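Every protein chain except one is present and positioned as in the full complex.
Letters A and B mark the chains in the order given here, with residues in each chain numbered from 1 onward.
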Amino acid sequence: MSTAVMHKETKWWGGGRSPFNASYGKVMMWYFLMSDAFTFGAFLISYGTIRFSQNFWTDPNKVFNSFPGLHGMDLPLAFVSLMTFILIASSVTMVLAVHEGHKMNKKGVEKYMILTIIGGFAFLACQAWEWTHLLTGEHIALLANGTLDVVPTTVTLNPWGDQLSHDAMIAALQTTPHDQLAAIASTLHHGGDAAAHNVADLSNAELINTITKSGLHANHTGPIAFGGYFFGITGFHGFHVFSGVVINVVMWIKTRLGHFDERGHYEMIEKAGLYWHFVDLVWVFVFLCFYLI
Amino acid sequence: MSEHHDHTVSSPEITFGHPPAESTKRIWVVLGILSIITVIELILGLGIARHWYPNDTWVLFVKGTVCILSLAKAYYIVSEFMHLGSEIRNFIMTIVVPLLLFVWFIAAFLWDGNSWKNLRNKYGGEPAKQEQAAPAHQKGAKD
Partner (left out) sequence: MSTSAVLHNADVHTHDAHHEHHHHETFISKYVFSQDHKMISKQFLITGIIWAIIGGLFSVLFRLQLGYPDTTFPFLEDLLGHWAKGGKLQPEFYYALVTMHGTILVFFVLTAGLSGTFANFLIPLQIGARDMASPMLNMLSYWFFFLASIIMFASLFVQTGPASGGWTIYPPLSALGDASSGSKIGMDLWLVSMAMFIVSSLLGGLNYISTILNLRTKGMSMTRMPLTIWGLFFTAVLGVLSFPVLLSGAILLLFDRNLGTSFYLSDIYINGKILPNEGGSAILFQHLFWFLGHPEVYIILLPAMSMSSEIISVNSRKPIFGYMAMVGSMFAIAILAFLVWAHHMFVTGLNPFLGAFFVLLTLLIAVPSAIKVFNWLTTIWRGSLRFTPAMLFAIGFVSMFISGGLTGIFLGNSALDIHLHDTYFVVAHFHIVMGVASFFGMFAGVYHWFPKMYGRYLNNTMAYIHFWVTMVGAYLIFWPMHYQGFAGVPRRYYDFSMWESFNQFGGLNEFISFVAMIVFAVQLLFVFNFFYSIFKGRKVTTTNPWGANTLEWTTPIRPGHGNWPGEIPEVHRGAYDYGKDGREFILQTEPVGENESHH
């Protein structure tokens, strides 16, 4: 069997070839990825450290519970599992592209590269939707100045703290200025209540009355670092996905132009594949740290 | 060593390409494994969201399980999709061994993070009062 031959040949250094039976380019790519693993590792470990240093941490199942097109349903983990499967699927098509490359099948490589690129774009699109959803979300939270307001999830604000007690909410509503009360009331009436149109005309007392009657739930603000780490790390990962897609597009073009056939091997596809799988690998841990636990 | 020897050939970098696998069966098997693990993770995670587990110890245990399952996924991605499993053993070692640094990296960081929490809970109090009461630097006024 060939492996036996290979082992015999690598035992003693004869020079003039790679001791690892891998070209320098592939060796370099592996060590680059190892290095990048430390970049991501440092981000995720920082996140973990800050999370460990807090008495309270935001429950991801409350934050990430929406799915495009399904309003008002509590669907934790649903959208992110779609994203995960998209990325796994694109990883599989990438392996298949590498496989076709080994067989020197240009058409096959092209086909699977296209599928991989589509997978990459689909993932980025999902991420864009998720970010938009968080950044434009309307959640009612108790701000530092003691008033209630409708706020999104950003890097400086996290409306996902503990739930306010009823009494505390009533107290906070008393100090909340009119425009914020109106904003809260109109958020509550998203259903299309006729009163929603002219909430701004109501007095403070009337607004408070409407709000309390509608069974409002409001939260304290949660740890600010939650948003920072979420957007920071998924953004950095998204940046990697994006650059991976760019690399894949370049590889696809080079395949089409027949560069690899001329060269006699499809090793570049293999190297691009390593990068792409690494992106998938990082997602396994991002998924774990931000959504699952 | 002849004079006219073309030395571009004398130090080529020869690598032994992976023999092309005959079928893609292995890839689909791995896809199956990854999917199954992910589904298990999702079910366990959903349990946390829906409060299936009786107490915090259970939740912690489930979270630990999910972490181990993720490591298993990572193993399959690296070993099969990235073909690291079919590289030479020494090469695998040069990549896997440095990753062991993560053990202490994670342990020490989280340990200290946890310790900040304990310190804050024990000695923290209301920071505003203390800070404002404390005068500016007093280094010079010693003894």
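Side notes on the structure shown:
Keep in mind that, in the parts below, contacts are C-beta pairs under 8 Å (C-beta built on N, C-alpha and C of every residue); 3 or more make two chains touch, one makes a residue touch a chain.
Since we're looking at a predicted model, the values are computed, not measured.
Put simply, the missing chain touches A, B once the whole complex is considered. Only one of B:Trp28, B:Trp58, B:Tyr75 or B:Trp104 touches the absent chain when the whole complex is considered: B:Trp104. Between the chain not shown and the residues A:Ala78, A:Leu115, A:Leu202 or A:Ile224, the one that touches is A:Ile224.
By the touch criterion stated above, the residues of subunit B touching the omitted chain are 1, 3, 5-8, 10-17, 19, 98, 101, 104-105, 108-109, 111-113, 115-116, 119, 127-128, 131-132, 139-140, 142-143. Within the complete assembly, residues 1-2, 5-6, 12-16, 18-20, 22-25, 27-28, 31-32, 34-36, 38-43, 46, 49-50, 53-54, 144, 155-156, 223-225, 227-229, 232, 236, 264-265, 267 of subunit A touch the chain that is not shown.
Going forward, only the chains that are shown with their structure count from here on.
Interface residues of subunit B, counted against subunit A in their complex, comprise 10-21, 24, 27, 31, 34-35, 38, 41-42, 44-46, 48-49, 63, 66-67, 70, 73-74, 77-78, 80-83, 87-88, 90-91, 94-95, 98-99, 102, 105-106, 109-110, 112-114, 116-117, 120-121.
If you check the complex, the residues on subunit A that touch subunit B are 2, 6-7, 10, 15-24, 27, 30-31, 34, 37, 41, 45-46, 48-55, 61, 65, 76-77, 81, 84-85, 88, 91-92, 94-96, 98-99, 102-103, 265, 270, 273-274, 277-278, 280-281, 284-285, 287-288, 291-293.
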